[in-house]
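For this view, one protein chain was removed and the others were kept in their places.
We call the chains A, B and C, going by the order they appear; numbering starts again at 1 in every chain.
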Amino acid sequence: MTHSRTVELEGHIIDSGMLQQAMGLVMDLEGNFDIEQFDVGTHKEAESYCRMDVMADDEATLQEILHELHQIGANLTDPVDAELVAAPADQVVPTGFYSTTNHPTQVRYEGQWVDVENMEMDCAIVVEDGDSPRAYTKVLNAIEEGDLVVTDEAGIRVDPPERPRDNSGPFGFMQGGVSSERPSESLIRQVADALEQTKEDGGNVLVVAGPAVIHAGAGDDLARLVREGYIDMLSAGNGFATHDIERGLYGTSLGMDMETMEHPRKGHKHHIYTISEVIRAGGISEAVDEGLIKSGVMYECIQNDVSYVLAGSIRDDGPLPETITDAVEAQNAIREQAHEADMVLMLSTLLHSVAVGNCLPSTTKVVCVDINPATVTQLLDRGSSQAIGMVTDIGTFVPSLADKVLDDA
Amino acid sequence: MTHSRTVELEGHIIDSGMLQQAMGLVMDLEGNFDIEQFDVGTHKEAESYCRMDVMADDEATLQEILHELHQIGANLTDPVDAELVAAPADQVVPTGFYSTTNHPTQVRYEGQWVDVENMEMDCAIVVEDGDSPRAYTKVLNAIEEGDLVVTDEAGIRVDPPERPRDNSGPFGFMQGGVSSERPSESLIRQVADALEQTKEDGGNVLVVAGPAVIHAGAGDDLARLVREGYIDMLSAGNGFATHDIERGLYGTSLGMDMETMEHPRKGHKHHIYTISEVIRAGGISEAVDEGLIKSGVMYECIQNDVSYVLAGSIRDDGPLPETITDAVEAQNAIREQAHEADMVLMLSTLLHSVAVGNCLPSTTKVVCVDINPATVTQLLDRGSSQAIGMVTDIGTFVPSLADKVLDDA
Amino acid sequence: MTHSRTVELEGHIIDSGMLQQAMGLVMDLEGNFDIEQFDVGTHKEAESYCRMDVMADDEATLQEILHELHQIGANLTDPVDAELVAAPADQVVPTGFYSTTNHPTQVRYEGQWVDVENMEMDCAIVVEDGDSPRAYTKVLNAIEEGDLVVTDEAGIRVDPPERPRDNSGPFGFMQGGVSSERPSESLIRQVADALEQTKEDGGNVLVVAGPAVIHAGAGDDLARLVREGYIDMLSAGNGFATHDIERGLYGTSLGMDMETMEHPRKGHKHHIYTISEVIRAGGISEAVDEGLIKSGVMYECIQNDVSYVLAGSIRDDGPLPETITDAVEAQNAIREQAHEADMVLMLSTLLHSVAVGNCLPSTTKVVCVDINPATVTQLLDRGSSQAIGMVTDIGTFVPSLADKVLDDA
Partner (left out) sequence: MTHSRTVELEGHIIDSGMLQQAMGLVMDLEGNFDIEQFDVGTHKEAESYCRMDVMADDEATLQEILHELHQIGANLTDPVDAELVAAPADQVVPTGFYSTTNHPTQVRYEGQWVDVENMEMDCAIVVEDGDSPRAYTKVLNAIEEGDLVVTDEAGIRVDPPERPRDNSGPFGFMQGGVSSERPSESLIRQVADALEQTKEDGGNVLVVAGPAVIHAGAGDDLARLVREGYIDMLSAGNGFATHDIERGLYGTSLGMDMETMEHPRKGHKHHIYTISEVIRAGGISEAVDEGLIKSGVMYECIQNDVSYVLAGSIRDDGPLPETITDAVEAQNAIREQAHEADMVLMLSTLLHSVAVGNCLPSTTKVVCVDINPATVTQLLDRGSSQAIGMVTDIGTFVPSLADKVLDDA
């Protein structure tokens, strides 16, 4: 074990689990450590400090360990500038490129720590030099030949948000994981409070919605929340928008009458015809203008200047003219929404929620609601430390949330 | 194919699917049929009539086919008396005993059709002769040596309830199976209407409840329904009752504080201590009397003379003194409840719902609510033609149901 | 009820349930019927014939009923030519367009019944006149201004495949729906037989595969089936292909070592780097040529000229150069695969399986395997009468299938 470097950890490193994690991964990766200094916070407000020597049998292993330690916030004591290598071609990263976490990150450039903009996980970091150097994330697809891409593990600082110590904040309450055996009404109350708080603070609320929202009869209540100004952006697919519009046109959603719950058998024809009619009108906005669409979530979005992204999918009918059918373009549009959002409500859609979640920094508040526990777990696993998961019925969740928020208003 | 018998089917045999089923099973069992007469109901109110010869290669197969035809309501044209054989020993049925469906059934005894009492599936039928002969179901366990048990397939008539032709009734709306993508609020409205109607008609409402009802925060709302007279009987387990009482005593349910949703770590100790304290008092009723239990579902049951059965299970702690730990005794108590019920609400419990469902005739209204679609499907498959399944969150379902029912009152 | 038309049904209309369905939907849609002639097949090989007058209060309802009756194979006795209306604009269907089922269909054009080509559900039918008139399906997206689109319900004949009467065929065995409580090994044996039979008959086998196939360790076995010539086409996404290639390059799949099951923490970086390297090489085929990719499913596809479609999605990283990112283009590529397939294996992917399933006629054999029963149910509900669903572990299913098929060879 001749290869070694010194790292330091600071903050609530014991009770946040950071120290345990650091030791664990050194050992998992077959390294070793030697603690040089350890100042323990002797009471609960006090921060701790730990400096340790990390060792490995070979340089490759050491680099791997150091990379992992970075990701959880253990930084080198002897910071050097980040290594920059020009991308060899468009959409090609240099060997050993640094792949981001979704936590706030800085890179060291000419002796200065520069904040990385638009944090998002699994990206490369590109540095733009000049008088005021900038650093930002780029997805693989956006890499251009010659981009200065950060490689290796040196000169990078990651600062994972610490879990709130008390349970008082609205987003403190889901620390015990996901469960359907929880008092749903109390949880919805807390989501309502967080939503109101976000709006009071001038924040942006993004709703990610699947077609089940409409099928489950929650369309009107979501429309109310849009109309009353609680929703700033909508991220959905062609299916959601079509079901919502179909419901306005025919009172059906993929063929089920929303009042009587009967299936007029021409259901799917309604679906196709709805799309056809919107295409004829020239788009959703034009269909609203000409009076074809008179109610619903999409209607309220247009009337209230709520921006929306409809991302295409290979299972779409149609699609509607506004649907972005190219996956890369759609991701870019979703990325923009994600970066502007302060709070995100993910309502019964795995595909769109994953797409949005992939672009979110770990500091954004996320509420994820689905009747399928596997969906909720998969979304929460992606690593927002401010995420709430609820396994509940979207058809009772949205009405209850709208009632609570609008009663408070 | 020399072995044959003639059967007849009457009623809405085409649109109810009975004729299709009959033909299907003859063919599945490698028999054949020859239709002798077929009078089709030429419009939707008209009943049809079909008489057909059923054939098989050997007598055993023919008997098997006839047995199956019976179960769906195809009866022999040349009725003979049912064959009665004395049970050879306690809990032992004669060879070839007739195993019941859960549909209304008659047996022919000395030339008369006698209604079978207490219909329930997978039972034997015992005939008591005398001046006014009676026939009733007996589970295997209750068979006594010498009981006259119906065997073979002759002399038995089954009359499966026909599916309602229109969708207007409260129990017509789930004919398309189980789905979580349905307008929950509308469905709950219909369940509320059916509950009110049952009470108006003087019927008995049985609630089958699992511990999740309490965990999910729905205990108060279920207690309100009991207090206001909408529930006549409760079927649950030791877990449900203990969580409900624990919540009254400590504000926790298996250790989770129902207001703050924090887990005081002594949770499970509360659970054991709750049981211990009720044992000390001498029982739930005594604990209510001495003021230990002041609220909750069990409290309201005792205050409002709502009878309850707490059935034991091998995963119970304690259990509470009222728990019936013997499975056979518990089944008998459940059987009595099931036979008295006109409407059954099954709330988030597979074990207890299966136990109750096993004892229900196919004419009882059943509403089954669970967040797990597999549970709902499994319960509905057991064959009530008047069953409604809802895949939704029990923690929002019960409050919403209570609000609707009590607002109407 | 003054509006009426006469329809006829032929074949095994009782035991296939067609007659029941027909009567049911007339009544569901508030119509009435009067049976004029009914010749019942008096034994199990004999077909039946039914002619009935269908009535409704108004013409609109009658048309709706007739449309529905068509879809299940009840055709008008007095066939007229199908009504053709020119599409008013690109991607816009005329009012009242006929929306297809996935069953074999004919349209009547100038007194002749013309088979509709490329049957697929939820499409319009376009007729091309001329000396030998043709009719084929078009999705909304492909409709061009002036296309002669079939509207209304007249002049169309639908012929739903009848369920096999006996259980002897390989695809007869799932008639009882989906269940995880079935003898898996016997079912896999039957899938193996069907696969071998399809190849013997010169048919094409399409595999639709999700990334879980690789994660679950079944990549090698799927690769064996490709190498040995049992798979003709592959339909997947960027994720599947990347995981498969990553496994070859690094022995990991999204970061999990497939032998030791440890998570080298740089996992996700491997994923991005894999894509980057394939982009650098110029594509998968080029990466095989230059020796970068040496094994795996994609490798075998290229070495054995198995055509593949990689459809993009908004949750993709990268993507790989071969990925079709435009949803409409991807659907077209998938449609072509679907039309050429005689047997389809859907392995652990909902998104891609729905996309493929949307394009399949009801006569194609489909086997759908997933550990989540909801996925299997959703796919089977789409209406292939030759579909088999298995709720099982893809990580044991593919190895077991490969063993059986290759042992037989």
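In this section, a contact is a pair of C-beta atoms (placed from the backbone, for glycine too) under 8 Å apart; a residue touches a chain by one contact, two chains touch by 3 or more.
Remember, predicted model here, so these are calculated numbers, not experimental data.
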The one residue from B:Met18, B:Cys50, B:Ala74 or B:Val93 touching the chain left out of view is B:Val93
From B:Val85, B:Leu292, B:Val354 or B:Leu406, residue that would touch the chain that is not displayed | B:Val354
Considering the whole complex, which of B:Ile13, B:Val116, B:Ile334 or B:Ala387 touches the chain not shown?
-> B:Ile334
Which listed residue, A:Ser4, A:Asn32, A:Thr61 or A:Thr363, touches the chain dropped from view?
-> A:Asn32
Touching residues (missing chain, whole complex) on subunit C | 167, 173, 176, 180-188, 211-212, 215-217, 256, 258-263, 371, 391-393, 395-397, 399-400
Footprint of the hidden chain on subunit B, which residues?
-> 25, 28-29, 64, 67-68, 71, 88-89, 91-93, 97, 99, 121-122, 124, 139-141, 262, 264-266, 268-269, 271-273, 275-277, 279-280, 311-319, 323, 325-328, 330-331, 334, 351-352, 354-355, 358, 372, 374
Chain not shown, touching residues in subunit A | 14-17, 19-20, 23-24, 26-28, 32-35, 38, 40-44, 165-167, 373-374
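The working rule: only the chains that are shown with their structure count from here on.
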At the place where copies subunit B and subunit C touch, is the share of residue numbers found on both sides over half (same) or under half (different)?
-> same
Indicate, using Cα centroids, the chain positioned nearest the centre of all protein chains shown.
-> C
Taking each chain's centre as the mean of its CA atoms, the one lying farthest from the centre of subunit B is chain A
If you average the CA atoms of subunit A and of subunit B, how many Å lie between those two points?
-> 46
State, to the nearest whole Å, the distance from the C-alpha centre of subunit A to the C-alpha centre of subunit C.
-> 33
Whole-Å gap separating subunit B and subunit C, where each centre is the average of the chain's CA atoms = 39
Hunt down the residues of subunit B that sit against at least two other chains at once, touch-wise.
-> 167
